[in-house]
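Report on one structure; see the data block that follows.
Missing here: one protein chain of the complex. Every other protein chain is in place.
Naming follows writing order (A and B), and every chain is counted from residue 1.
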Amino acid sequence: MAADVRVPIESDADIVTARQQGRALAATVGFGNSELTLIATAISEVARNIVEHAGRGEVILSPTEANNSQGIVVVARDQGPGIPNIEQALRDGYSTRGSLGLGLPGARRLMDEFEIASKVGKGTTVTMKKWIHRNLTEFPLRPRR
Amino acid sequence: MKGKGNAIAVREPPAAPATELTRELVAHFRGKKDFLRQQWVEQMTAKSFLAGLTPKETETESITIYDTCVGCLERGEYRAAQSYATSMAERGVLRGMTTEQIIGGLLTLRDVYGRSLFHRYHREMARLSAALDIYEPVANKILSIVALAFIEEREKVVREEREKVVRQQQEAIRELSTPVLQVREHLLVLPIIGTLDSHRARLLTEQLLRSIRANRAKVVIMDITGVPNVDSKVANHLVQTVDACRLLGATVIVTGVAPEIAQTLTTIGVDLGRILTVCDLQGGIEEADRLLGYRVIVTESAGSPSPPAPALER
Partner (left out) sequence: MQVPILKQGSYLIASVQAALTDADLLDLRDRLAVQVGVYRSRGVVVDVTVLDVMDSFATRMLRSIAQILRLRGAETVIVGMQPDVAFAMVQLGLRLEGVSTALDLEEGLELLRRREKGGSNHGR
């Protein structure tokens, strides 16, 4: 299994690095093309969230496995001002910077699992996962009872 | 009778220390290893059990099997035989070796061992009987281990084959369920039939986007006459599909919105305002032709009994 990848985020150029590394790692895990694009886009959004709100932080990418399926975990961490109202931040169209306000809620839609832990004045950690959806998980072959 | 009592004791001996006679048998088989193994290989060759094996493979395999069997006799435990049988079954099944070849080969080895015991002990019947009591259960156990390993391997292969076929069929059904048809240059028609869940909507969108690129389509007609119910979720999928097509530069026309569905959508407040809708597929194609700059004209072919055929002009 591929090793974890840690990408320090300090400027907008690092956003590009993070999503390229994420795409590469997800490809070795075995994701298909359209999923690679979804993952790279979600990474781009959470990395940009770091640049815009905290200035600096890091994105950690790692392969994962559960219940026989492979996946990728993306952790975006910063020690910035934190999010006072997470519920609000996850609402479509909510933005503190005049952007489209689709960053975090959008990333949540692209991934399978999404969690935010944030403390005002301490920082924010976004953890998101995506699993490879094998055909068999959509149409499971169950032994007849 | 003494032999009988011994036999019962030996039949389930695993952990017990090897008796003096067992040690003698082990030493016997080790001492005659080259001779007996050679005999075994010759007999197998005669029965053509070795088809498909190179001389070198025959050499290594037969030495390993011979030693493993003697090892089982010596130690009274079968883990080595178990793991070797599993790997042999995997390799054997992969290379298309028949069960007859493998089982036949082991039966041959069993006979070779057995005969050599007769040779050695044929003058002392009681000792021969005791030796067979020790030897036979071990030989039988090894045979059943190998037979089971082969059956398991076969089942595994069959199961994998079956799963593969099912997967392929599912793929095929999915492809079939969302045909993207090219009607004329730059125009695709996508008749959606059946329930549209998230998974299917996604596959359908991906397929449609690829087709737009591959066929250089400019207009896509999505006919939803065959979609039984359209709730806000399905409507949302449709809107997303339309938006994605537009990003590639294609215009989408939605046709076949049934009266009840139109009513539902209005009631639940879904905004289809950005979507170009036309009553039915025919109207959709006419609208598409207009967008693409086509004009349908009717040509008169004099004397023809059939009705005039419409022709397309750009």
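Note that a contact is a pair of C-beta atoms (placed from the backbone, for glycine too) under 8 Å apart; a residue touches a chain by one contact, two chains touch by 3 or more.
Values in this document were obtained by computation on a predicted structure and should not be read as measured data.
Participant: What are the shown chains that the omitted chain is in contact with?
Facilitator: Its contacts among the visible chains are A, B.
Participant: Check each of B:Glu124, B:Glu171, B:Asp243 or B:Asp280 against the chain that is not shown and name the one that touches it.
Facilitator: Here the residue in touch with the unshown chain is B:Asp243.
Participant: Residue by residue, what part of chain B touches the chain that was omitted?
Facilitator: That gives, for chain B, the contact residues 205-206, 209-210, 212-213, 216, 218-219, 240-241, 243-251, 291-293.
Participant: Spell out the interface residues on chain A facing the chain that's missing from view.
Facilitator: Listed in rising order, the touching residues are 12-13, 15-16, 19-20, 23, 33-34, 36-38, 40-41, 44-45, 48, 92, 99-100, 102-103, 105-107, 109-110.
Assume only the chains that are shown with their structure count from here on.
Participant: Nearest whole angstrom, what separates the Cα centre of chain A from the Cα centre of chain B?
Facilitator: 33
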